[in-house]
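A single protein chain has been omitted; all remaining protein chains appear in their positions.
Our next item is subunit A:
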Amino acid sequence: MTQQIIIYPLFLQILLAILLMFFWNRINAQRVISIIGSSANLALTIWIFSEIWQNGIYSVQAGNWEAPFGITFAADTFSATLVLLTAISGLAVSVFSSGSVIPDRLRFGYFPIFHFLLLGLNGAFLTGDIFNLYVWFEIIIISSFVLITIGGEKAQLEGAVKYFTLNILASIIFLTAIAVLYGLTGSLNMADLAGKVAAVENRGLVEVTAILFLIGFGIKAAVFPLYFWLPASYHTPPSAVSSIFGGLLTKVGVYALIRVFTLIFVGDVFLDQILIAVAIFTLISGGLGALVQNNVRKVFSYLIICHIGYMIAGLGMFTEVAVAGAVFYLIHDIVVKTNLFMLSGLLYKIKASNSMKVLGGFYAQYPKLSLLLFIPLFSLVGIPPLSGFWPKISLIQAGFSGGNYWTIGAIIFASFITLVIIAKLWAEVFWKTPEERPRHSSFEYFSDISKLRKLQFVAPVVFLSLVSLYIGFGAEHVQLLSSRIADELINSNQYIDAVLHGGM
């Protein structure tokens, strides 16, 4: 059966992780295997994506237990797109890690864990079973705990304590929500739940369950007021780790929110209002937080929070245009946030600092590199025709047609504040004349490393910038894709049919 192909990325990642463990001390072999494996994964996910684009939703029942009794894997266009984006970011970070992560960390199993993390991400995007989603979330957080602590520096351990406490708490809340949901409906299959939850008479309890899901996923997605763990931890690990975290981990939370609130808990006005309020506060507080930071990576951490607000706003408005905008933003955001943290790693490698007070004179020193870094930075702001601009049109349009003027205000405010922050960053890091700093004798500067390693630093940034440029200049295609995803999400019958009746 050809529909089986959707679980191949999972097999590939777990095989890679196991294979890498056999090369525990041979880090060069690990680097090569990881990069080749990630490239193969990218090819595989492109194939899956094109299959799903042509043939519609694929579903696989584990062990041939018919849905809703067995565990289902289902790939609609949304899942396929996210798996593809995971592969793109995964390849970039794999190359970047092989150049930037110090050998001491690689010797403690960095690459195997990295591929376990990708396994968890792919699994979370593909599963059609809510408890299975919980299990994939646990795989993600266990891998991310190891990645965040590997190396064991003081700041890392402190960040890890905060990161880990709130993520475990989020998992427990998620588990509680699953328990209540199972008690109400007796089912765990998401497509089956869609019908069963709608039929439950005790609406109050359904609402409470929905709020529990919102809190559980909200902590993971870092929305207001549940985001405090993120700026306390994301700047502590090596930048390769931050980039995969910043690009994909919070987005899994957003994915789960979108999935659960378009499939299972639909059409509840109260919930939509809560989502919109959360989105507005997230946009404002993330933006203001980023404004006062001096560490480049902390600025980007707060910007992650700020931009999560766009997606939540799109979900809260819940029209086809709004959801298409949210999905478009998600696609753009995964690529650009991964790229930004790699950029901060590059800056650190060149200047041995991430503080805006110390950095400077970048443009004079590296003009070509500066022009390259211009692309992700200003894609983030959304200066047309770069990629961040297009989804905002959809979001604002949806805001006008729904009369959500506060949301429009917050969206515009957040865009403006992002512009201010990036302009400040550009002036400080690229234009300002820096003070002379003594060179650290123990630090390996960018100018000292070999050509190949320089390439490992720059190539992934170039690759993701090209993807960003494609999203910006090929916005027509991405808009078509987002509209189709939004259509599938809003008319969820297609997904339910594919899972429960085999589809096709």
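Quick note on the criterion: contacts are C-beta pairs under 8 Å (C-beta built on N, C-alpha and C of every residue); 3 or more make two chains touch, one makes a residue touch a chain; residues count from 1.
By our rule, contacts and distances are computed from a predicted model.
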Seminar exercise, completed: Of the listed "Succinate dehydrogenase cytochrome b556 subunit", "Na+/H+ antiporter subunit C", "Universal bacterial protein YeaZ" or "YwgA family protein", the name UniProt assigns to the chain that isn't shown is "Na+/H+ antiporter subunit C"
Exercise. Which of these touches the unseen chain: A:Tyr58, A:Phe111, A:Phe164 or A:Phe261?
Worked result: A:Phe164
Seminar exercise, completed: Filtering A:Ser355, A:Ser370, A:Gln397 or A:Gln494 for touch with the omitted chain leaves A:Ser355
For this session: Taking the full complex into account, find the residue in A:Ile5, A:Ala62 or A:Ile142 that is in contact with the omitted chain.
Result: A:Ile142
For this session: Using the touch rule from the top, list residues of subunit A that touch the missing partner.
Result: 131, 134-135, 138, 141-142, 145-146, 149, 152-155, 157-162, 164-165, 168-169, 171-172, 175-176, 178-180, 182-183, 186, 188, 231-233, 235-236, 293-295, 354-355
